[in-house]
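Sending over a structure as structure tokens; questions will come in a sec.
Note that one protein chain is taken out, while the other chains of the complex remain in position.
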Amino acid sequence: MIGDVFSWLSDPTHWQSTNFDTGIWGQLGAHLRYSAIALVIALVIALPLGLWIGHTNKATWIVSAANAIRALPSVGLLVLLVVIIAPHFYGRTDTGYVIPTEIVLVLLAIPSILSNTVAGVQNVDRAVRDAAYGMGMTGPQVLFRVETPNALPLIFSGFRSATLQVIATATIASYVTLGGLGRFIYDGLAQQDYPQMISGGLLVAALALILDLLLALLQRYTVSRGITGRTRRSDRAGHSDEAPDPRSAVLTEDLAPEAA
Amino acid sequence: MIPLDAASSSPWHFWGYFLDHRSQDLGYLWDHTWLSVVPVVVGLLLALPLGWLSRRYNWVYPPMMSITGLLYTIPSIALFVLIPPLLGLDPLSPLQVPIALSVYSVALLVRVVADGLGAVSPETLQAATAIGFKPLGRFFRVELPIAVPVITAGLRVAIVANVSIVTVAGTIGFDNLGRLFDEGFKLSTDTPYYPPIILGIILCVLLALVLDGLVLLVNRLLTPWRRAVPT
Amino acid sequence: MIRFDQATKRYPDGTVAVDELDLEAPSGKITVLVGPSGCGKTTSLRMINRMIEPTSGTIWLDDTDTASMPAHELRRQIGYVIQHAGLFPHRTIVDNIATVPFLIGTDKRQARARAMELLERVGLDPAFAKRYPGQLSGGQQQRVGVARALAADPPVMLMDEPFSAVDPVVRDQLQDEFLRLQDELGKTIVFVTHDIDEAIKLGDQVAVLRVGGRLAQLAPPAELLSRPVDAFVAGFVGRDRGYRALGFTSAGTIVTRDEPTVTMGESLPGSDGSWLLAVDPSGAPQGWLHLADEPHGGVVEDRMLYRGGTLATQGGTLRGALDACLSSPSGRGIVVDDSGRLIGSTTAREVLALIEGLPDAAEVGA
Partner (left out) sequence: MRTKLVALAAAATALTMGLSGCGSDSSSNSGSSSKGGTISSQMIFGGPPEFKTRTDGIPGLEKNYGVTFGKYTVTDTGGPVTVNALKRGQVDAVDLFTTDPAIKANDFVILEDPKANFAAQNIVPIVSKDKATAGVKTVLNGIQAKLTDDGLGTLIGQVQNDKKDPADVAKGWLTENGLDTTGTGAKGVTLTVGSANFPENVILAEIYAGALTAQGATVKTKLNIGSREKYYPALKAGSLDLFPEYTGTILQYIDKTATATSSDDVYAALGKALPANLVALDQAEAQDSDAVVVTKETADKYKLKTIADLAKKN
């Protein structure tokens, strides 16, 4: 079986698109496109909102509400939105399926980013915030020059776990007939072509891992060394050198509302 | 005839739909419940020794966290289809779903257990040793109870996540509440057929709430000392 | 000059943190606000830079009503040091120090150069400049905190329990350096502490506040010790205030007698007395030897020393002189010069005679 998967993946015709069929590169592009759009929209909504909530400590109920969205089954939501929205589109377009998919992916990404951003800002040491105001910083200066840089590790881990969830869930776009790497999984299943199905699974997992790695690198170069503890002479003990793990984000964001 | 049709397709007809298909829906609910719970229990049982090892031996911690972190990045549908070839199961084996979910639960809970155990203060550990607990006794009588609240938080995440992930297995033909979505989708011919979809969403959310509540309840029973403190 | 004029802070729930406070912190002096927790000392301090807005009353900064300008502009003219330093973890030490100059738009290079200067001024190695706060000890962070407050050369500094989170030895050191720095800079400083000893050590004047935010007494330290206005202040100032007041009175030049010594590492002389002072080759006292315990002809070693005695500095306070006598196992108080070399010894009786010879107990420290 593993040999079959390998030969499926190493067949160049499976990578190239034809007029008739979309290959791995094409579906990879579609997968990335759906994911990127959802992540950008989620970021545009959740990041400013999270910074504002964290900074002002107002409307914290929004965080709880966003976390409640997690209990919604994404497949159910997708199907619901598809049956509502898809019939309104005519012609050679898959917009009627893209919109529901993007809504589901955005809703999926928002809670992680939002709650981690809020937690990140709120977790900034009181003394640090106090000092910032005491130095004569204005509210926005405190937010952007002090709170945001210090919240970056948590914001990043929120974004990383959102990315993982979105990449994983974008596969179910194929359940409602769209492209993306999920196509290989659902098609392989229907065609009883298990090497194709397993290859699809491997491709999605590999994509998730690679993106997470890239984000980890980005995080490494954007977050101040003073916060990561990645300093030449670290005098911290324990596991401070260990790279932040996306799963710690999953935890923190869910632990946060309980602690609140 | 037509008003009746409109009514039976309305989103509010989900209860009538449930009554009409009670045995099937209860079957889905039951499948969904055990698929959500059993893997978390299995995951916890595996995560306890692994988490303990990562605390007991410092060198175990970083690789353990990397591996479990890596497992958690694999999308669920990918894991469902990757499990059979890896374990030599039939591609349609019904075991792949609970196994995949157990893998996630372990991946999530190992860190939680390790962090929970790490949260026990050194003073408490020294005191326990001084009183005369042996390592195993100390683990079960002192460290584990103190780590319960942190582990509980992890269990809540795991179980709520499972309820949602199980529906994905419904799209590739496994019985659970996800099948209601499939059904609604298939019957949404000219106009949307809401009842099974809405019913599925409601049952999933209720199941998540109930299971979450159960974990909290068990947590309360296991940590009587926390009730004395106002939160 | 900072002046509180009927300044009051009342919270919506009715609690009064500061009640019609009238207080003046003179220019170039250190005014310490001290009192038990809940006395409103920190609230009072934070009302000056409007981290807390007064409910009523006015606070004047020289001739300016502090409420007359935007809070952040006011704050940029006032140095601010807080308990845990509150350094920005994401910025290097040098950039932390240059925070306010950056804010007011000073040229970056100039601001950093000034920050480097300040780093040395607060006694830190310039090598620290590129490090992050997380790499510094608590005491070092607090020095950076002081440097940051000084960066824009504000005439006024507010310090909120800046030294209370560090261990006693470091605290003592920081206090001494702070006083030295203030000698050079002559800032107008308002300093909050809950530690009356710190208040007495640092303050040019000390304001004791009572719970509910009322001023109990405002006086120079010595006066506070000798003439507490009421039972509350007396109780707060503490039981051994008479003894502590000696800390503000110079002992003058103490008449000493020569003290026989033995140098470390040399062999023990035959003895006629029971206690002998050991010194190092430079003449700095190391501790006392109890000759009766030691074999004749043995070599003086570290482990033989009794180190209980404190040292009095010639030209120091009466408190120091008396304590040297009282703490010495031989009963002879050791007096040293400024560089720590032995001058001679005195006794408690002789110091007491000096105290009794003072013109009037009430004028102690005046």
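For reference, chains read A, B and C in written order, and residue numbers begin at 1 within each chain.
The rule we apply is simple: a contact is a pair of C-beta atoms (placed from the backbone, for glycine too) under 8 Å apart; a residue touches a chain by one contact, two chains touch by 3 or more.
Only a predicted model underlies this, so the values are computations on that prediction, with no experimental measurement involved.
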Among shown chains, those touching the left-out chain: A, B
Touch criterion as defined above, residue of A:His55, A:Arg129, A:Arg145 or A:Arg183 at the omitted chain: A:Arg183
From A:Val5, A:Leu47, A:Ala66 or A:Ala86, residue that would touch the chain that is not displayed: A:Ala86
On chain B, residues whose C-beta touches the chain left out of the figure: 1, 5, 8-9, 20-21, 24, 92, 173-175, 179, 182-183, 185-190, 193, 195
In chain A, positions touching the absent partner: 17, 19-22, 25-31, 33, 36-38, 40-41, 85-87, 89-96, 98-100, 102-103, 106, 174, 176-180, 183, 186-187, 189-193
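Just so we're on the same page, only the chains that are shown with their structure count from here on.
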Category of the chain touch graph - line, ring, star, complete, other: line
Most distant chain from chain A by Cα centroid: C
Distance between chain centroids, defined by C-alpha means - chain A, chain C (Å): 53
Geometric centre distance via CA averages, chain C-chain B, whole Å: 58
Chain A-chain B separation of Cα centroids, rounded to whole Å: 20
Chain A-touching residues of chain C, taken from the complex the two chains share: 49, 51, 72-78, 80, 82-92, 99-100, 103, 131-135, 145, 148, 158
Chain B contact footprint on chain A (complex, rising order): 1-2, 5, 70-80, 82-84, 87, 164, 167-169, 171-172, 175-176, 182, 185-186, 188-189, 194, 197-198, 200-202, 204-205, 208-209, 212, 239, 242, 245-248, 250-251, 254-255, 258
In the complex with chain C, residue positions of chain A that touch it: 125, 127-138, 141, 146, 149-150, 152, 223-227, 229, 231, 233-236
